[in-house]
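A single protein chain has been omitted from the complex, and every remaining protein chain is retained in its original position.
On to chain A.
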Amino acid sequence: MSELTLTVMRLGFLAVLWLFVIVAVQVIRSDLFGTRVTQRGSARRGAPDRPQQQQRQQQQAAPPQQRQQPSGRGRRGAPTKLVVSEGTLTGTTVALQGQTITLGRAHDSTIVLDDDYASSRHARIYPDRDGQWIVEDLGSTNGTYLERNRLTTPTPVPLGAPIRIGKTVIELRK
């Protein structure tokens, strides 16, 4: 066996061994480099849905999140935040980033309502495939009202329309 072949094989083996190490590190890179923090709001329009890929490691820590809707944000006229305008939580805002927002008295809700007239899992607000935000009543006791109508089916939410849950009113704003 010629010297050259052996050298090539020797270095080739080391390269392959290191390739394995590097691929292994790639598999767990979110552990080592942390998850990518996306800016709140609409600053990162062009950001591809990388975060979704990196959430995998922390699935159990965070509540299960919806699949990102790339077209959901950055659209003209799309709401960027949810504002509580009446009730004990008045003034609370939550940035809309394509994830489902659950409302209710249950402790794992996105917005935990301190409202005797709200059910523990009262309603949820989520973007549909086109990025339109939908509000859906989750079988609550006292119902969810959009403007003045009690919801029976998931309904698109216009910008600024009041959603009433018990004594709490929330709306979507730009």
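The rule is simple: a residue touches a chain if its C-beta (ideal position, glycine included) is under 8 Å from a C-beta of that chain, and two chains touch if they have at least 3 such contacts; residues count from 1.
Here, contacts and distances are computed from a predicted model.
Novice: Could you tell me which of "Peptide/nickel transport system permease protein", "Cell division protein FtsW", "Penicillin-binding protein 2" or "Amino acid ABC transporter membrane protein 1, PAAT family" is the UniProt name of the chain missing from the displayed complex?
Specialist: "Cell division protein FtsW"
Novice: Touching the hidden chain in the full complex, which residues of chain A are there? Just list them.
Specialist: So the residues of chain A touching the missing chain come out as 1, 5-7, 9-14, 16-18, 20-21, 23-25, 27-28, 31, 56-57, 59-61, 64-67, 100, 105-106, 108, 116-121, 126, 128-129, 134, 136, 138-142, 153-154, 156.
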